[in-house]
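Here the complex is missing one protein chain, while the rest keep their positions.
Up next is chain A:
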Amino acid sequence: MNTVVAKLQRQFQDYLVSLYQQGFLDNQFTELRKLQDEGTPDFVAEVVSLFFDDCSKLINSMSRSLERPENVDFKQVDSGVHQLKGSSSSVGARRVKNVCISFKECCDVQNREGCLRCLQQVDYEYKMLKTKLQDLFNLEQQIVQAGGAIPQHFPSYTILRPDIRPCLDA
(Lines give C-alpha, C1' and ligand atoms only; values in the text may rest on other atoms or scores of the structure.)
Protein backbone atom coordinates (compact mmCIF):
# COMPACT_ATOMS: atom_id res chain seq x y z
CA MET A 1 0.00 0.00 0.00
CA ASN A 2 2.74 2.38 0.94
CA THR A 3 4.55 1.79 -2.30
CA VAL A 4 1.36 2.47 -4.18
CA VAL A 5 0.94 5.72 -2.26
CA ALA A 6 4.61 6.52 -2.73
CA LYS A 7 4.32 5.78 -6.42
CA LEU A 8 1.23 7.89 -6.74
CA GLN A 9 2.92 10.68 -4.82
CA ARG A 10 5.93 10.49 -7.03
CA GLN A 11 3.75 10.52 -10.09
CA PHE A 12 1.92 13.57 -8.75
CA GLN A 13 5.10 15.40 -8.00
CA ASP A 14 6.60 14.66 -11.39
CA TYR A 15 3.46 15.72 -13.15
CA LEU A 16 3.34 18.93 -11.21
CA VAL A 17 6.99 19.65 -11.88
CA SER A 18 6.48 18.98 -15.54
CA LEU A 19 3.63 21.50 -15.60
CA TYR A 20 6.02 24.08 -14.24
CA GLN A 21 8.72 23.22 -16.67
CA GLN A 22 6.43 23.28 -19.63
CA GLY A 23 5.47 26.71 -18.59
CA PHE A 24 1.84 26.11 -17.77
CA LEU A 25 2.25 27.26 -14.21
CA ASP A 26 4.53 29.57 -12.35
CA ASN A 27 5.38 30.51 -8.80
CA GLN A 28 2.02 31.95 -8.07
CA PHE A 29 0.49 28.54 -8.32
CA THR A 30 2.94 27.38 -5.69
CA GLU A 31 1.87 30.19 -3.45
CA LEU A 32 -1.72 29.24 -4.05
CA ARG A 33 -1.03 25.69 -2.96
CA LYS A 34 0.58 27.02 0.20
CA LEU A 35 -2.72 28.58 1.16
CA GLN A 36 -4.44 25.26 1.14
CA ASP A 37 -4.62 23.63 4.54
CA GLU A 38 -6.95 21.61 6.74
CA GLY A 39 -9.27 24.53 7.09
CA THR A 40 -9.56 25.05 3.36
CA PRO A 41 -8.83 21.76 1.67
CA ASP A 42 -10.36 22.70 -1.67
CA PHE A 43 -9.03 26.22 -1.92
CA VAL A 44 -6.97 25.64 -5.00
CA ALA A 45 -9.70 23.76 -6.80
CA GLU A 46 -12.21 26.49 -6.04
CA VAL A 47 -9.97 29.28 -7.20
CA VAL A 48 -9.03 27.43 -10.31
CA SER A 49 -12.59 26.59 -11.28
CA LEU A 50 -13.61 30.19 -10.68
CA PHE A 51 -10.79 31.21 -12.95
CA PHE A 52 -11.91 28.90 -15.71
CA ASP A 53 -15.47 30.15 -15.46
CA ASP A 54 -14.18 33.68 -15.66
CA CYS A 55 -12.11 32.74 -18.69
CA SER A 56 -14.98 31.29 -20.61
CA LYS A 57 -17.25 34.22 -19.82
CA LEU A 58 -14.66 36.79 -20.81
CA ILE A 59 -13.71 34.90 -23.95
CA ASN A 60 -17.33 34.74 -25.02
CA SER A 61 -17.93 38.43 -24.50
CA MET A 62 -14.70 39.36 -26.23
CA SER A 63 -15.45 37.18 -29.22
CA ARG A 64 -18.81 38.85 -29.52
CA SER A 65 -17.16 42.25 -29.51
CA LEU A 66 -14.69 41.17 -32.15
CA GLU A 67 -17.32 39.54 -34.33
CA ARG A 68 -18.19 42.28 -36.74
CA PRO A 69 -15.22 43.96 -38.36
CA GLU A 70 -16.88 47.37 -38.72
CA ASN A 71 -17.57 48.29 -35.18
CA VAL A 72 -15.22 46.56 -32.81
CA ASP A 73 -15.45 47.88 -29.30
CA PHE A 74 -11.76 47.78 -28.47
CA LYS A 75 -12.34 49.35 -25.12
CA GLN A 76 -14.46 46.47 -24.07
CA VAL A 77 -11.97 43.97 -25.42
CA ASP A 78 -9.18 45.79 -23.62
CA SER A 79 -10.95 45.66 -20.30
CA GLY A 80 -11.65 41.98 -20.86
CA VAL A 81 -8.01 41.28 -21.56
CA HIS A 82 -7.04 43.24 -18.50
CA GLN A 83 -9.33 41.16 -16.34
CA LEU A 84 -8.06 37.98 -17.85
CA LYS A 85 -4.46 38.99 -17.32
CA GLY A 86 -5.15 39.85 -13.72
CA SER A 87 -6.92 36.59 -13.05
CA SER A 88 -4.33 34.48 -14.76
CA SER A 89 -1.47 36.09 -12.89
CA SER A 90 -3.33 35.64 -9.59
CA VAL A 91 -3.69 31.97 -10.30
CA GLY A 92 -0.29 31.37 -11.80
CA ALA A 93 -1.50 30.40 -15.27
CA ARG A 94 1.66 31.43 -16.99
CA ARG A 95 0.92 30.64 -20.58
CA VAL A 96 -2.50 32.27 -20.45
CA LYS A 97 -0.93 35.34 -18.93
CA ASN A 98 1.68 35.55 -21.68
CA VAL A 99 -0.94 35.33 -24.37
CA CYS A 100 -2.82 38.09 -22.59
CA ILE A 101 0.23 40.31 -22.83
CA SER A 102 0.40 40.00 -26.61
CA PHE A 103 -3.38 40.22 -26.76
CA LYS A 104 -3.18 43.59 -25.01
CA GLU A 105 -0.63 44.80 -27.53
CA CYS A 106 -2.88 43.87 -30.42
CA CYS A 107 -5.70 45.65 -28.69
CA ASP A 108 -3.64 48.80 -28.20
CA VAL A 109 -2.95 49.07 -31.92
CA GLN A 110 -6.54 48.03 -32.67
CA ASN A 111 -5.48 45.10 -34.77
CA ARG A 112 -8.61 43.01 -35.13
CA GLU A 113 -6.89 40.13 -36.86
CA GLY A 114 -4.24 39.96 -34.17
CA CYS A 115 -6.92 40.10 -31.49
CA LEU A 116 -8.83 37.26 -33.03
CA ARG A 117 -5.69 35.17 -33.19
CA CYS A 118 -4.83 35.91 -29.58
CA LEU A 119 -8.37 35.16 -28.53
CA GLN A 120 -8.12 31.78 -30.20
CA GLN A 121 -4.85 31.14 -28.49
CA VAL A 122 -6.19 32.13 -25.08
CA ASP A 123 -9.09 29.81 -25.58
CA TYR A 124 -6.76 26.98 -26.49
CA GLU A 125 -4.40 27.66 -23.60
CA TYR A 126 -6.97 27.86 -20.91
CA LYS A 127 -8.71 24.73 -22.10
CA MET A 128 -5.39 22.93 -22.20
CA LEU A 129 -4.58 24.12 -18.69
CA LYS A 130 -8.00 23.05 -17.55
CA THR A 131 -7.38 19.56 -18.83
CA LYS A 132 -3.97 19.37 -17.23
CA LEU A 133 -5.19 20.62 -13.88
CA GLN A 134 -8.07 18.22 -14.08
CA ASP A 135 -5.56 15.38 -14.41
CA LEU A 136 -3.62 16.78 -11.46
CA PHE A 137 -6.66 16.95 -9.28
CA ASN A 138 -7.54 13.40 -10.29
CA LEU A 139 -4.12 12.27 -9.14
CA GLU A 140 -4.68 14.14 -5.88
CA GLN A 141 -7.97 12.38 -5.38
CA GLN A 142 -6.36 9.03 -6.04
CA ILE A 143 -3.71 9.73 -3.41
CA VAL A 144 -6.28 10.78 -0.86
CA GLN A 145 -8.38 7.73 -1.62
CA ALA A 146 -5.31 5.55 -1.24
CA GLY A 147 -4.87 7.08 2.19
CA GLY A 148 -1.81 9.15 1.47
CA ALA A 149 -1.08 12.82 1.92
CA ILE A 150 -0.64 15.18 -0.93
CA PRO A 151 3.00 16.23 -1.18
CA GLN A 152 3.21 19.88 -0.25
CA HIS A 153 6.83 20.78 -0.45
CA PHE A 154 8.94 20.65 -3.51
CA PRO A 155 12.62 20.44 -4.07
CA SER A 156 13.80 23.99 -4.03
CA TYR A 157 15.04 23.93 -7.59
CA THR A 158 11.56 24.30 -8.87
CA ILE A 159 11.58 27.88 -7.68
CA LEU A 160 12.88 28.99 -11.03
CA ARG A 161 14.42 32.36 -10.41
CA PRO A 162 18.03 33.11 -11.20
CA ASP A 163 19.58 33.97 -7.88
CA ILE A 164 23.04 34.62 -6.62
CA ARG A 165 25.21 31.98 -8.00
CA PRO A 166 28.86 31.74 -7.09
CA CYS A 167 31.04 32.71 -9.99
CA LEU A 168 33.44 29.96 -9.42
CA ASP A 169 35.15 28.67 -12.46
CA ALA A 170 37.40 26.14 -10.94
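In the analysis below, a contact is a pair of C-beta atoms (placed from the backbone, for glycine too) under 8 Å apart; a residue touches a chain by one contact, two chains touch by 3 or more; residues count from 1.
By definition in this document, contacts and distances are computed from a predicted model.
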Identity of the absent chain, which is to be given by its UniProt protein name, from "Dolichyl-phosphate-mannose--protein mannosyltransferase", "NEDD8-activating enzyme E1 regulatory subunit", "Ethylene receptor" or "Translation initiation factor eIF2B subunit delta": "Ethylene receptor"
Which of A:50, A:128 or A:144 contacts the chain that the document leaves out: A:50
Residue in contact with the excluded chain [from A:9, A:61, A:76 or A:89]: A:89
Interface with the undisplayed chain - residues on chain A: 21, 23, 27-28, 31-32, 34-35, 37, 39-40, 43, 46-47, 50-51, 54, 79, 82-83, 85-87, 89-92, 155, 157-158, 160, 162, 164-170
